[in-house]
Every structure is written in structure tokens, then in C-alpha cells.
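Pasting a structure below so you can have a look.
Removed from the display is one protein chain of the complex; every other protein chain stays in position.
To keep things simple, chains are lettered A and B as they appear, and every chain counts its residues starting from 1.
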Amino acid sequence: MALLQIAEPGSSKAPHQHKLAVGIDLGTTNSLVASVKSGQAIPLVDTENNYLLPSIVHYGEMHISTGYTAEKNLLTDPLNTLFSVKRLIGKSFAEVDRTFLPYQLSAHESGTVQIDTRCGEINAVQASSEILKTLIKCAKKNLQGDLDGVVITVPAYFDDAQRQGTKDAARLAGVHVLRLINEPTAAAIAYGLDAAQEGVIAVYDLGGGTFDISILRLHKGVFEVLATGGDTLLGGDDFDVQIAKWIKEKANLVDPLSPKLQQELLKTSRKAKQVLSDQPNVTITLSQDNFSIVLTKIQFESLIAPLVKKTIRACKRAMKDANVALAELVEVVMVGGSIRVPLVKELVAAYFKRELLTSIDPDTVVAIGAAIQADILVGNKPDADMLLLDVLPLSLGLETMGDLVEKVIPRNTTIPVARAQEFTTFKDGQTAMLIHVVQGERELVGDCRSLARFVLTGIPPMAVGAAHIRVTFQVDADGLLNVSALEKSSGVQAHIEVKPSYGLNDNQVIEMLSASHSFAKQDLQARMLIEQQVEVKRVIENLTDALQKDGLQLLEQGEFDAINENMAILEKIGAGDDKQAIKEALKSIDKLTSHYASLRMDVSINKALTGHAVTDI
Amino acid sequence: MNYFELFSLPVKYCIVQSELSATYRLLQKQFHPDNFVMRADAQKRVAMQKSTEINDAYQTLKDNCLRAQYILLLQGLDIELDRRTLQDSDFLMQQMRWREDIELFTKDDEDAIDVFSNNIQDHIKALENTIESQLQQESLQATADSIIRLKFMLKLQTELSLIEETLFD
Partner (left out) sequence: MSIKLTVPAAKHVAAFLLHRGKGIGLRLGVKTSGCSGMAYVLEFVDVLNDDDVMFEDKGVNVIVDKKSLVYLDGTELDFVKEGLNEGFEFNNPNINGECGCGESFSV
């Protein structure tokens, strides 16, 4: 029998209608899943009563394992036990720092980095999807049902390729992503709602592999990110590497180190770091040659000081971008496992000139915030008066003549955002054009991250300079970029072929989906059909409701009839199993009703603003 | 719907920032894509466009320079398209001198940089006041020239802060 949870007043769902949604913190070192039960967000535990799942995947002889089970193989099977894969997501082979990475890396033909395991070449998206699958299984068991959607957190400073990679991993794991939200923003939700805080806060988030700083204004349920900064390759892992390098030097170990020794060095270093957070020194021993040495806290701090100082510089820049003075901050919230290192707390407190808030559980707060957001997005809390306004973390630009970058959307612009840029042809009769999109703050293309190369085709042949191609860059609420193009004088929609520089293209994802062990091809087909049918149902419900409310007020009789007619057709086609036909029908009704949808928006904007004295908002 | 209409405001340069942001939050609470996650794709798309437009309008209206430029645009004067050049050699010479000045700053010039920065800030304030009265008198061409001057000053301000960043971080 299903057990009941307490709902908000008036929002009890009919049986089987309560939506199940969870928040997932997909971390470099640990991951976890949380959900709202009876109005309270809590981490969900597995059968062993653990809520933290080590982000480790073992590709074994017989099966794939994750978490603590996988961790047992770190030393015995280092080549097939993948850890910290989050650092590889959305990265090219050439970009990856291979110091102390015990496994074999190679490049996919697209340039994407992959790991050679006994199960073949595995990329970071696939490995991450294994972690997600475990968390989702745990959530389903806890909540006794299928999930309607998940919110996954990503470092605020993740670029487009890294975000897309995370979304692809969720797709592979077979879950519907409601939204990607930034880790510090999620922490701010959990903290802000709990403490009923108002004013400007800073969230300092130092995890296992990534660092974020976000400055937010909290005002009557609105969480407005003013600026964000960070480093996606800076975290507790790097502290471990610093210690490992030190031991390597002291023990006179020479390259190449065996994978097992590399793994042992890392493991020993991590332990040493943990001991040093409350002891003045630690004795480090290696199995090889009975090596033993003492590392003092002071030595450790001098090893990591440059890294911690780097985070302070990012804080300074974020404060400046936010245009906020130190005195304006009402709280500095510390999040992420690596804030346990005393030097971190010391330097951060010194910069912000205040006591830090370190009392919230740095391991769970991000997942809790994501769970709260998931519960709202899925519609379980209709009168929730909460709004997140997040920003684009890194500027988006285009390659121009001379390898220079022209900024199209500057960093810290509130999303969703769109900017259009006009291009013209430089040859008579030119019908195609190449556009290179980059992300980053530097002026030279080579110093920024290449996101994608777009080929515009289908430009009507004209004299040189006569074609005006308007390319629109749209960043959605997940922080993901979409590009569309239109030739202005002829109104021709130019076709865009996207070639992500390091991410996976659609075909690769579909290939991985069908190759994935958990879905036989038929399952996949069946799932796609079900997804389409859900969409058909959604469209019909939404439209019927809308037409009843204001269809005849806003539409001409002819338009009104046409929509009704098309809806009937869609309903009929939707009942069948012809995926292509359903897709076409959805597309045609989409086109037919988009004008109506815009009209409704405008009407509701007028409604929203009348009868409100702005001062009481 | 132009940006002023979207925010139910008269087309005027003078604006109360706190009211503007209150209206902004009210609009986004209703039209942000987060409210449409479980809806059909067409609605999701329209909501994203609307929310994008609200963001764009807010960015434009809250910024003095962009707002002035937008008012001119509504009157049919597009500064970007116009590609107008400033026929004020004194102003341009002054710009060049300032630019040379900031390039010579070193780590020891913290006080001098502060004085310089305040000076620029004063110039910006003065230009904004000029723009306000020019718009009231509906002298569009003169406003356009002032906006270009203001853009020069803002750019100088950005450059100065970049130099500060490299000197003191």
C-alpha cells in the first residue's frame, strides 16, 4: 500500500496524480538525491542507510557497479575504476591534465576524451549516467513510483559543453530533466528559505573538483543571482594532488608510476588532508619500501595556499561584477566538502572580513535545494512564491577576423537571454557560411573555449553583401545555447548544422542510448512513443483549457475552428502508434497555435500589471 | 509591445529604479520558464521568449545610457545604424589623453587612480543630466551626440577597472 505524505492546503492530488520529483547533486567526489516529503526536503538513503554515494564507477568482469561497491576496486582494479569523472565531462582529450589519473585515456574521433576500460571506451557522460541510474533507482524505491522529473545541479561556472554533457547523462539514465540549476543557487534556496533571509548573500562552494562563488540578492522569494565566478578544475581533489606530488618527490618515486601506486598516493593524500583539518601533523606511509614521512599542517598549507588564493581572486571579481560592497553582504554561506580545510575558512573569512556561516551541512545542502526546486517545478506546490533568476557564467562570443573574439552576450547576464547578430556574405552567390561560437572572457579565440562551429546553409544566392543573415543566440533557463538564423531580405530560414566542439552530437547520444545495456532497442522505441503521447495529451489539455477561457475573445472564428479541427486530428493520431505521424501532427499544431500562445501571454501581462500598486510588490 | 509598454511605463527618461525592479520581479514571477516546465512545448517556447524579452527590457530600461538610446530608437533615430561620428575634436583629444593617462598607471598610483576614477564618474553624471534635459527639449540629434560621448566615457571606465584588476589582483 502506498504511504501518504502531507500536501499543501488545497493541493491534494487525485490518487496516482501526485508527482514524484527529486533533486540530484551529481558531485565530483560524492553524489546524492533528495526529495520533498510532507513539506520537508530530505536526502534519500539506500538500503545500507547511506545517503552519500561515492561518485565512482567500476566496470567489472560481470557487471557495472557504483558507489561504495565500486570504491573497493580503486586499488585492485585501478584501470577500470573511474572516479572524479565530472572533471572530464564536456572536455577534449587535449585539455585534460593527466597527472595522477591512473587509467588510460584516449580521444574519440570528435576529440572528446574517453577512458579505455575492459568494457570498451567509456566517456564521462556514460560514466555519469551510471551514477545517475543508481541514484534514481534509490529514489524510486524510496518514493515507490516512477519519477516525473529531476532537477540536477551543476557548478555555476560550468560552460555550455559541460552542461550539455550533464543533460545527456540524464537522458542516458532515462530521466526527464526539469531543469539544470547551479549548485550555489541550490544552496542559497535551501539556506534562504530555511533562514527566511533577505538581502545580499555570498555562497562560497568548494567541492571535490570544482569551485563556485555566487553573489545573490534574496528578496521576497526571489533569488536573483547578481554575479558568479569560479573554476571548474579547482577543488579538494587538487589539494590531494598537491600532497601526492610532495610525497612523490620526498619518496624519490620516478615516472612512470604504476596505476596502483598512483591510486595509493591519491588515497593516502586524501586521508592526510582529512587528518590535517584537526591535527597539527600526520604520518604518511606507503606500502612500497616501507616509506614513511611526517607532513605538518604548515607544510600542507603552503602547498595549497596558491590554490586557495585563486578562489579569493574569483570572489573579488564576482563582488565587483555584482557591484556590491563587502559591507552590504548579510551572510557568507560556506558549501562543499572542501570547506573543512581550515586554511580555506581562514582566508575566506579574512577576505570577506566577517564570520562565515559554516553550520549547514555542506554535503547535503545542494541536493536539498534542488529537491525544493524540483517539487515546485513539477507542480506540487502551486502557491509557492519562489523565483530563481540565474545568470550566464561566461561570456558568449564569435570568432571574427584575426582570431579575435567579438562578445555577443557578456557574462553575468540574467537568463533566459537572446541576442541577434547580423552577418553578410563576402562573395557573389555565396550560399553557406561558417560561424564559430566561443565561451570565455579572453580576447583571442585560442584563449577561449570553443563551443561549436555552425554551418549556415541555404542562404539564397545574392550579390556580395546583399544577404543579411540574422543569427540569434538564445540561452535558455538551463544556461544552454541554441542558435537560429534567418536571411532578412528573403525571409529564408537558413539551415544550421551544429557541430559541438567537444560535446557529443545528437547521433552520438542516440547511438549510446541504443547501445546502453539497460534499454533494449524496443524499450527505447516504446519510451519515445510514450513520451510523444504524453506530449499530445499535454497539448490537448492545455489548449482545451485555453480555448474555453478566451479562445473566442482572442481568435477569429476561422482560426478558432481550425485549431479545434487540428486538435481533433491530433487526438486521433495520438491514439495510434505511428511516431512519425504524431511528430508531424504535433509540429503542425505547434505552428498553428504559436500566434495564439503569444496573444495569451500579452493579455496576461496586462492583467498582471493592472490592479497592483508597484510599491506593494 | 515596446519595453516601456511591457513595464506599463510612459516613454520617459526619468525612471524610479525601485519601481522598475518591482515590476520586473512581478513579471518574471509570472512568465519565467520555471512556471511552464510541465506544459506543452509551444507554451514553453512562448514563455521563454517572453521571459527573455522581459530580461532584455529590464536591462535596457535600468541602464541610463541604453534607456536614452532606446527612447531615440522609438523616435526613429537608431544610433547603431546611423554609425554617426562625433564632430567634436576637443572631446576626442581629451579621450586620447585620458587613455594615455590610464596606461601609465602603476601599482603605486592607487590614490591617483581614485582621483581619476571620481573625475570620470563626475563627467558621466554630468552627461546623464545633459541627456535628460535634451530629451525633455526633444532635441534628438543633440541627445544622440551626448549618448555617444557617454559611451566613450563608459568605455573608459571599463578600461580603467580592467587595469585596476591587473594592477591590484
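Going forward, contacts are C-beta pairs under 8 Å (C-beta built on N, C-alpha and C of every residue); 3 or more make two chains touch, one makes a residue touch a chain.
Just so you know, these numbers come straight off a predicted model, no measurement behind them.
Q: Quick check: which displayed chains does the absent chain contact?
A: Result: the unshown chain touches A.
Q: One chain isn't shown here. Among A:Pro9, A:Gly402 or A:Gly491, which residue touches it?
A: A:Pro9
Q: Which of A:Leu44, A:Leu172 or A:Leu234 touches the chain that is not shown?
A: If we include the chain that is not displayed, A:Leu44 is the one touching it.
Q: From the list A:Leu143, A:Leu261 or A:Leu276, which touches the chain that is not on show?
A: In the complete complex, the chain left out is touched by residue A:Leu143.
Q: Tell me, which residues in subunit A touch the chain that this view leaves out?
A: Answer for subunit A: residues 1-12, 14-16, 37-40, 44-47, 138, 141-144, 196 touch the chain left out.
Quick note on the criterion: only the chains that are shown with their structure count from here on.
Q: I'd like to verify one number: the distance from the centre of subunit A to the centre of subunit B, where each centre is the average of its C-alpha atoms, in whole angstrom.
A: 31
Q: So in the complex, which bits of subunit B are touching subunit A?
A: Going through subunit B, the ones touching subunit A are 1, 6-8, 19, 22-23, 25-34, 37-43, 45-52, 55-56, 58-59, 161, 165, 169.
Q: Flag every residue of subunit A that touches subunit B in the complex, lowest number first.
A: Residues in contact with subunit B: 149, 178-179, 219-222, 313, 316-317, 320, 376-379, 385, 387-389, 413-418, 474, 476-477, 535, 538-539, 542-543, 586, 589-590, 593-594, 597-598, 601-602, 604-605, 608-609, 612, 614-615, 617.
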